[in-house]
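Excluded from the complex is one protein chain; the other protein chains are retained at their positions.
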Amino acid sequence: MSSSTEWPLWEVFVRSRRGLSHTHAGSLHAPDAEMALRNARDLYTRRSEGVSIWVVPSAQVTASSPDEKDSFFEPAGDKPYRHPTFYEIPEGVKHL
Amino acid sequence: MAAVTADQTAQAADRPQGADEVLEAAFDAAVAADERIEPRDWMPDAYRASLVRQMAQHAHSEIIGMQPEANWISRAPSLRRKAILMAKVQDEAGHGLYLYSAAETLGTGREELLDKLHAGRQRYSSIFNYPTLTWADVGAIGWLVDGAAITNQVPLCRCSYGPYARAMVRICKEESFHQRQGYELLLTLSRGTPAQREMAQDAVNRWWWPSLMMFGPPDDASAHSAQSMAWKIKRHSNDELRQRFVDICVPQAEALGLTLPDPDIRWNEERGQHDFGTIDWKEFQEVLKGNGPCNEQRLGQRRRAHEEGAWVRDAAAAYAEKHTAPAHAAPRTAAGNGEATA
């Protein structure tokens, strides 16, 4: 019968071209980091989608909880002074 | 991300009474507002179960669906066609992977899903229980089976569950060549020698009706449809999508110079759609029950590949155990240039 040991899950991040940051592409299974990188290359860049890859064991990702959504993210919502559009500048003033 | 969801059930159990109603209301509101549900969000158990069932079935269909086409890789009649077919079957393996990953975000491992498939407790699309008897079948699968699949899948790109929708966006983008290569293949045969032409017509005759069955039972007999629509897992009913597919195929068949094997197909001016004949739902039920031409063969090959591969998977796991530093040490090879922490 088949084995009971499933290879761990890895999250794959791909930089699509130089100058952009890596973005989450998906996940896959691999026995170790080296094979995870190779599997990621074969799966997520077979149509030239990438120039660089990160793989991270899924178990190592700590995520914020949706239950904490309010306390985590809402407080940032009432601080418009962090955005440049908050400030009025006289017409004709340039390079600001 | 899959692994971070495992604690969800435990969390839910700790909640005070009445909290579920609040959560359900928030879930309903999010779905109603066309927002996406993400893995760690609260969701009704039935929604979760329904998604896992559908994503698993979809993933299984991709990997079982490799078989009828892989059957012709070794015999592809030109090197160009051989390359195209290999790339297509490879895509199907890739699409299976995307979908298993999406299912894993709900905490169900791929191994578990495969075990269920191998034990016959989860389904795959019945279409793949039909045999590929000639080379033209590769074309008919691309045109009709992938065509039907795309009709089904495009709306899934807006499915309420985020990971499923994202997997579908990727799949739909990659699949656009699948249907075209099938159509082009049939066109070449249709314009070829009399024997090639006959081969093409024969394939269309055999694949047309099973393709229509791919949309599932009629709306009034579909067990899961209504709830899936309410949850925006599904966006259109089976019959709606089937009609859309027929309307698309009729002119395409004409351009191919091939006939669809249904004497009742005709334009209905009043409805602005094509009428078409009655589907043999008895055949559909029989194939679903396991009495299709290839059910045993397909599942048998899948099981065999999995069992014969067990020693390989075990070997790699054993090697990793021996040679990998504890999981917390960042692997040097991945992002070890310090960029990841910048």
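For this structure, a couple of remarks:
Here the chain labels run A and B in written order, and each chain numbers its own residues starting at 1.
Operating definition for what follows: a residue touches a chain if its C-beta (ideal position, glycine included) is under 8 Å from a C-beta of that chain, and two chains touch if they have at least 3 such contacts.
Throughout what follows, contacts and distances are computed from a predicted model.
The complex includes a chain that is not drawn, and of the options "1,2-phenylacetyl-CoA epoxidase subunit A", "GMC family oxidoreductase", "SoxAX cytochrome complex subunit A" or "Phenylacetic acid degradation protein" the UniProt name matching it is "Phenylacetic acid degradation protein".
For the options B:150, B:288 or B:316, the residue in contact with the chain missing from this view is B:316. Across the interface with the omitted chain, chain B contributes residues 63, 66-67, 70, 73-83, 86-87, 89-90, 93-94, 96-97, 100, 110, 135, 185, 188, 192-193, 195-196, 301, 304-305, 308-319, 322-323. Mapped onto chain A, contacts with the missing chain fall at residues 7, 28-31, 34-35, 38-39, 42-43, 46.
Simple rule for what comes next: only the chains that are shown with their structure count from here on.
Distance from the chain A centre to the chain B centre is 26 Å, each centre being the mean of its Cα atoms. For chain A in complex with chain B, the residues that touch the partner chain are 1-7, 9, 11, 26-29, 31-37, 43, 46-47, 53-63, 65-67. Partner chain A is touched in their complex by these residues of chain B: 1-4, 11, 38, 40-42, 90, 94, 97-98, 101, 104, 109-111, 115, 167, 170, 174, 306-307, 309-311, 313-314, 316-317, 319-320, 323-324, 327-328, 331, 333-335, 340.
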